[in-house]
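Moving on to chain A:
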Amino acid sequence: MQTVLSIAIDALAYGMVLFVISIGLSVTMGLMRVVNLAHGAFAMIGGYLASYATRDLGLGYAPAILIAVVATAIIAVPIERLLYRRIYGAPELTQVLMTIGITFCVIGLANYAFGPTLKTIPLPETLSGSIDLGFRAIATHRIFAIVCGLIVAGGLWFLIERTAFGIRLRAAVDNAPMAAALGVRTQLVYAVSFAVAVGLAAFGGIVGAELLPVEPYYALRYMVTFLVAVSIGGAGSIPGALIACLLLGAIDTTGRYLAPEYGEFFFYLAVIVIVTLFPRGLAGRFK
Partner candidate 1 sequence: MKKFLATAIATLALSVSAQAATIKVGVVGPFSGPFALQGKNFKAGIDAYMAVNGAKVGDNDVEIIYRDVPQADPAQSKALAQELIVKEGVQYLAGFYFTPDAMAATPILQQGNVPMVVMNAATSAIVTKSPYVVRTSFTTWQTSTPIAQVAKDAGVDKVITVVSDYGPGVDAENAFKAGFEKAGGKVVEAIRMPLSTNDFSPIMQRIKDSGAGAVFAFLPSGPTTLGFVKAYNQNGLKTAGIKIFAPGDLTQESDLPALGESAAGMQTTFHYAVSHDSPENKAFVEAASKAIGNPAELSFPAVGAYDGMHVIYKMIEATGGKQDAKKAVDAVKGLSWTSPRGPVSIDAESRHITQNIYLREVTKGAEGKYFNKEIKTFERQGDPGLAAAK
Partner candidate 2 sequence: MSLFEAKKLRKNFGGLAVTNDVSLSLAAGDRLALIGPNGAGKTTFVNLVTGHIKPDGGSIALAGEDITGVKAMQRVRRGLVRSFQVTRLFADMTPQEHVALAILQRDGKASRMFGRHDAMRPVVEEVGEILHLLGLSELAHLKVREIAYGQQRLLEIALAMALRPKVLLLDEPAAGVPQSETARIERALDMLPPDLAVLMIEHDMDLVFRFAKRVMVLAAGTVIFDGSPQDVTQDVAVREAYLGSYANAGSAA
């Protein structure tokens, strides 16, 4: 019983970290319909900036997160204007080519600017210890990640379902010409959504850095994991992404506990089974 609880709590933490990072991708892919393979690259930029801010500038954890997230979003704006805008509505494969190109560039530049070694983001005192749950100890930052995941999920849900911006966004997604005719500035809506998605990626990259360490190949190393999470959840759906990430976290964690030597195998087998059963994702909103 203890073991089951223990696995469950690990699965929850891992799933939440996955969720924080993937949800931004789900937004770009589901709402803006861009197969954005460069999503991990933005998470990585966030991680690098946060590491730089804490280690080299000596900033605290919270201000470093804030600065890194905002800075990543700012970096993303010209990229959106110059590159992404050309591939909205383009065939998927073209989008794949462009975003892989961006990923390669980011990797190369990160390697050049920060060197090939691992970068860490030192946790503040309050997050760096462990908490004793009675049946086992769990790292405090994992609890922090779980909380962050819940806040992000709730915040996004509120933003999309309950605010004026959310209404515009959904209108622009459902029927761009119609929304434009009604006075929605679709280009601006897209730019803002993209910045939000990128900001979430950066946030996830920082919060998840204890599990997915920041290094130049981050962008490619975890790309598949993020894609799988979004696809299983159904692109564009917040609850879908949440359920998918928790489910994948559970499968992965259980697999690693029970049969680590076949972990990878069962993980992908499960992916095949889930996709076959739910070819549109657990809660596919579009397509």
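Keep in mind how these were chosen: all candidates are chains of the complex that A comes from, given by their letters.
One rule holds in what follows: a contact is a pair of C-beta atoms (placed from the backbone, for glycine too) under 8 Å apart; a residue touches a chain by one contact, two chains touch by 3 or more; residues count from 1.
All of these numbers come straight from a predicted model, not from anything done at the bench.
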- Task: Quickly now, which of 1 or 2 touches chain A in the complex? Give its number.
- Result: 1
- chain A contacts candidate 1 in the complex at 3, 6-7, 10, 13-14, 111, 115-120, 130, 136-139, 142, 210-213, 215-217, 221-222, 225, 252-254, 256-257, 260-261, 263-264
